[in-house]
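Only a single protein chain was left out; the remaining protein chains are all shown in position.
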Amino acid sequence: MLNQIVFAYFAVVILFSAIMMITRKNPIHSVLFMLLLFFHIAGVFVLLNAEFLAAVQLIVYAGAILILYLFVVMLLQVDREVKSARANRFWPWLAVFGLMIAAEISLLVLRGSFPAGNDQTMRMAAGAGVRELGMDLYTKYLVPFEVASVILLVGLVGAVMLAKKTEN
Amino acid sequence: MVPLSWYVLLSAVLFTIGVVGVLTRRNVFIVLMSIELMLNAANINLVAFSHYLQDLTGQIFVIFVITVAAAEAAVALALIILLARNRGAVYVDEFNILKG
Amino acid sequence: MLELIPNQLGYPLLSLLIFVPAAGAVVLLAVRNANAARWIALLFSLVELGLCIPLLTNFDGSLPHMQFGESIPWISAWNINYRVGVDGISVLFVALSALLTTISIMVSWTAIQDRVREFMVAMLFLEAAMIGVFMALDLFLFYIFWEAMLIPMYLLIGVWGGPNRLYAAVKFFLYTLVGSVLMLVAILAVYFQAGGTFDVLALMNHKFDHTFQLWAFAAFFAAFAVKVPMFPFHTWLPDAHVEAPTAGSIILAGILIKMGAYGFVRFSLPFFPNAALFFTPAIMALSVVAIIYGAYMAFAQSDFKKLIAYSSVSHMGFVTLGLFALNSQGLEGGLLQMINHGVSTGALFLAVGVIYERTHTRVIADYGGIAAKVPIYAAFLMIITLSSIGLPGTNGFIGEFTIILGAFQMKAVYAVIASLGIILGAGYMLWLYQRVAFGTVTNPHNEHLADMNLREIAAALPLVALVFVIGIYPNAAFQVMHASADNLIKLVHAKTQVLPSATQAISALAGN
Amino acid sequence: MSITLQAFIKQLLPIYPEFVVLVMALTVLLLDLFVDRQHKAILGWYSFTGIAIAAYMTVKLMGVRGAFFDGTILLDPFASFFKLVFFLSCGLGILVSMKYLDIEDIHRGEYYSLMLFATSGMMLMAAAGDLIVLYLGLELMALSIYVLAGFMRRDSRSNEAGIKYLLLGAFSSAIMLYGMSLLYGMAGTTNLNGILVFLRGADLTNPVIFLAMVMLIVSFGFKVAAAPFHMWVPDVYEGAPTSVTAFMSAGPKVAGFAVLLRVFVHALEPVQSHSSDILAGLAVLTMAVGNVLALSQSNIKRMLAYSSIAHAGYALVGLAAATAQKSVVVDGAASVMLYVLIYAVMNMGAFAVVIMLRKAGARGEEISDFAGLGKTNKAAAFLMLIFLFSLTGIPPMAGFVGKFYIFKSAVQAGMVWLAVVGVIFSAISAYFYLRVIMLMYMYDPKEEFRPLQSPALALALAVAATAVIVIGVRPAEVLEFARASVAGLL
Partner (left out) sequence: MLKYALIPLLPFAGFLIAGIFGKYLKERAATVAIGGVFGAFVFSVSAFLDVLRGQVINENLYSWIAVGNFSVNVGFQVDQLTAVMLMVVTTLSTLIHIYSVGYMHGDKGFARFFAYLELFTFFMLVLVMANNFLVMFVGWEGVGLCSYLLIGFWYEKKSAADAGVKAFVVNRVGDFGFVLGMLLIFVTFGSLDFAEVFKAVTAGGITQRIDLLGMNMSVVTLICLLLFVGATGKSAQIPLYVWLPDAMEGPTPVSALIHAATMVTAGVFMVARCAPLFSLSHTAMTVVAVVGGITAFFAATIGLVQNDIKRVIAYSTISQLGYMFLGLGVGAFSAGIFHLTTHAFFKGLLFLASGSVIHALSGEQDMRKMGSLRGRIKITYAVFVIGSLALAGIFPFAGFFSKDEILWNVYNADTLGRLLWSVGIAGAFMTAFYSFRLIYLTFFGESRMDHEVEHHVHESPKIMTVPLIVLAFFSIFIGFIGMPLVEHGNKFAEFLAPVFPAASHAEEGAGHGLEIMLMVFSVLVAAAGIVYAYVMYVKDPDMPKKRAEKWPRMYDLLLNKYRIDEVYNAVFVNGLVHRLAKFLHTVGDVKIIDGFINWAAAAIGRTSERGKKLQTGFVQEYAFTMGLGLVVLMGLYYVLK
């Protein structure tokens, strides 16, 4: 019961801040709502006994990525944003279209059935989950882990290569 | 007890909001963040499932998703900076020399 | 049933016939000098022609079987073999292709000045493909050659053609392509229906179920009818002919459009006899329409080449009429008429080319009265004209008469209408001749026209000779066909359980 | 639990090729610091040798089969076949790049390392036995190519291509991810075999499964440029540096088909009754869009972009056939594999010729720039002739063999209608290919110019042309190879 209330709270805030995020004129506001959203998603993760992920969510997403966004947003003059239209001219149609997608997905999802899982905390105590995670990550998912590192490298190289001031 | 379907529904709606954002907003940053919304929707799914399935794969998947998102964001922002530099364009609908 | 008699000669004759021109094309790629290119091309085409001598002398006309057969596994996964052979139906066309290619090269000697080497490469490549089409006994192989022909022909028209060549070239290419891709699908369907074989002989023996036959026949028809060309798929032909260079027109009229008819005989009839019978009324109707319609079109033309092109439509109408009469007169007449048309129309285009090279106009009105200036040319043109209007003693008569005879036995009314076509034929051809050769010279340019030179006469003579040889002793050709033709008819009737309707013409004439 | 080095090396065996490519990519980055701007081509040849070595290893590993790293990595003929195709396209891509990069003045080490990264990503996609690896491989490839597309930093067209590709790519992979999450939620595992096992026992009317399948189709369809997910293709192809366009018209598309085959023929095999119909529909739409829109293009790169869409359509026909009937799986899949191989070769060849026309000053991308090429540069024109007829599917070029096999398996699967539609569209396609030939041979050159020439480019053209002719005339071996490689899927 309590869980449900907590979940409801998180869900409401998440959806609210999402909607705010995509409707703000000023991207900086959007970024801030995004921050809010991430926090609450982290909360949902906690609710699902994924404390480690919650942490990652906060540190990487909120801490790193969003801040990066913030920098760039500020780097490029955004005051233009205030004057000009925020959405392209079809936005009402697209909103309706969005509702269609939502309806369809949720319809299909609800009509569907998932393998009966029972909502109980994982057998290993909180925190121990992290070790399990680590073990899997470095044994079973070794290759993907390495690949992920390469991806980051590519991102790095790419970003530097593209964005660094042009010589000559 | 929170039924699984609630999480799924939440993620579905979040996903949709992301889609709408991608489709409607002119500001490229917000478009990018909307995509992040969609990713997060997927993440919620993954974590929820992994919880209900008593299986960690979902969580691991999420870690990778976040990593990728970071790299993607880096490249994206680099390109945006280039465009802003070369053409002063930060609006998605300003990227339309190429068409036809 | 038909079988493939392995090649008894010490050397792979048919493969040589296919690959000698191809080799010539490759050799030419290395040549720079235009004149050298001409001579080398001529040399190779003559060698090819020489190879036809053992082909014809060693061919045993008494057998219906495929001779000089060669069969090498090619793509075993699809059960595709490099399988070639000739029978009484195809052997003559091989020889004709070789002859006409040589002649085309000779007439292009001075007419083609630009990119001579490429031109000759295209010619030889084309020859290889054409000969391959007539020899292929594997549907896949056949289709390869069939399509490969398009490339050089497209270039011949497009690069060395007249002012409106681009339109003509593309029209030719697309028209033919659309037709043949449908055939491709049908070929695949046939392959699976017959349990995974492209072997023509095996397919001849396979009995397809009726509805399948209808569809497959229709698809093959799309390809062949366009090539022939049958009414109403003929409109690419005039354009192509008008724009193509002389050599192109000769090959186009002489060989390419025969392949449609050849396809009917080689594939459509033996594979899908029931469908053939089912469609016969429609096809014969289309044929007579083509005969009359083509003749009328010819009357309306003011362009030398266009007129001849439309006359081809009319003549090919005779061919299809004969083939689908499904009796030996019609079939053999049709086959002979294919050769005749190759000879006569080839010669006609040669004649046009000769005069065009001097005057650079194809407008009939620009001529008139040249008979006085160029007597040899006039005589040549007269002979060909007569052969094309089917005067007895020339090849044209034999073909048309036997065809009409065959058609008459199948359904008399078609023969009657077709004979009307003969009257019209005489009309437009003689009118053409009159406008070109008779009267007084009206166009000052023609005052000092040079008569045919030795090279041109040399190119023309074999055709003139054939006109009379076939006209006076057609059995020489018929004897080669008999066995194969009879066998084909037997096959069709055996598969359809319909007995040859030799002399029911009386009732046919009565229309019942 | 400490493991000796040998043991570790031994463990890595199945991913040696990927390993090599990655190592080369990294070393290129390092070497870049020591090579001055005039001699960057060295890096090109260096990476080329890397590709060669990787190819050699892949061939060596042909014998080994199985699932490694807890089933996340598969080593089977199927994967090997595609790896070789990737090496082919990457190798050709590198060869056609060198001179071009000089002209564009963007000759940098990163270029080659990114190509290698992209290649390794594709290899992982082909070898993935697990949704996670698949996702990461795909992202690795995609990310590298986003950067490559935007590689001409000072050219805003290139930047635009990059950002467009990135935005849409991220969008599509978000959709894919959502689909994957649902799949995971159903099956409880991300392992492809696990998913197969689950679906075998599952109730297939469950809409969630369908939803997941659809989302995967959308995102993979995006990668292979299937309509209606194709719209990025023309823009990105036009904007990106031509050499990159050449590369990405081959590599990523082929990788996309590798994944499509792996997922829809193998993992989602039980739901084929649905996927097959959908794929057939997409195939028709794709062929239509590609061929029809290509007719009215004036920019050769755009034209080839649409043509590549059309070719994706043909390949999808084969895929639909493969998923339509159990009896056709081998031939259907093999036809797709053979087709993408041939397509990669002939398309790279065509782009190589386009690159030859790139001359300082003019971009040389207008179709009209081909006017009179038959006079000014016989060899280039003749090669282009071969590639274009091959793309049209006229024998005796390889393109015909590819199409033939595709339509053959379609007919075999009883999809005659699909084959008919396909051949009709390929007949239409003849028109716009012929237009180029027409310009080359039937018009006179606008102005004299010396096309780009370099040993690398010559080598690339030679390889492509020979391959096109040889496969066209003697397809038996390649065909057998493709058929044998299907084994990995079953």
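Per-chain numbering from 1; labels A, B, C and D assigned in written order.
Definition applied: a residue touches a chain if its C-beta (ideal position, glycine included) is under 8 Å from a C-beta of that chain, and two chains touch if they have at least 3 such contacts.
Not measured: the values here are computed from a predicted model.
Across the entire complex, contacts from the unshown chain go to A, B, C, D.
The hidden chain makes contact, of the residues C:Phe44, C:Trp74, C:Phe220 or C:Phe478, with C:Phe478.
When you scan C:Ser104, C:Ser388, C:Gln409 or C:Asn446 for touch with the missing chain, the hit is C:Gln409. Although one chain is not shown, part of subunit A still touches it, namely residues 88, 90, 94, 97, 100-101, 104-105, 108.
In the full complex, subunit D touches the hidden chain at residues 163-164, 167-168, 171-172, 175, 205, 207, 210-211, 214-215, 217-218, 221-222, 228-229, 231-232, 234-235, 273-274, 277-278, 289, 292-297, 428.
Touching the omitted chain from subunit C are residues 171, 232, 234-235, 293, 296-301, 327-329, 332-333, 369, 371-372, 375, 386, 391-393, 397-398, 401-402, 404-405, 408-409, 412, 415-416, 419-420, 422-424, 426-427, 430-431, 434, 437-440, 472-475, 478, 482, 486, 502-503, 505-506, 509-511.
Following the convention adopted for this analysis, only the chains that are shown with their structure count from here on.
Computed centre separation for the pair subunit C/subunit D is 44 angstrom, with centres defined by C-alpha atoms. For the pair subunit B and subunit C, the distance between mean C-alpha positions equals 66 Å. With centres set at the average Cα position, the gap from subunit A to subunit B is 7 Å.
Multi-chain contact residues of subunit B, defined as those touching 2 or more other chains: 8, 15, 18, 32, 43, 48-50, 53, 57, 60, 64, 68, 71-72, 75, 79-80, 82, 92.
The set of subunit C residues that touch two or more partner chains is empty.
Of all residues in subunit D, those touching subunit B in their complex are 131-132, 135-136, 139, 143, 146-147, 150, 153-157, 159-164, 166-167, 170-171, 174-175, 177-178, 180-182, 184-185, 188-190, 234-236, 238-239, 297, 302. The part of subunit D that touches subunit C in the complex is made up of residues 374, 389, 394-396, 400, 404, 407-408, 411-412, 416, 419-420, 423-424, 426-427, 430-431, 434, 437-438, 441-442, 475-476, 479-480, 483. Across the interface of their complex, subunit D is touched by residues 74-78, 140, 143-144, 147-148, 150-151, 154-155, 158-159, 165-166, 169-170, 173-174, 177-178, 181-182, 184-185, 188-189, 191-192 of subunit C.
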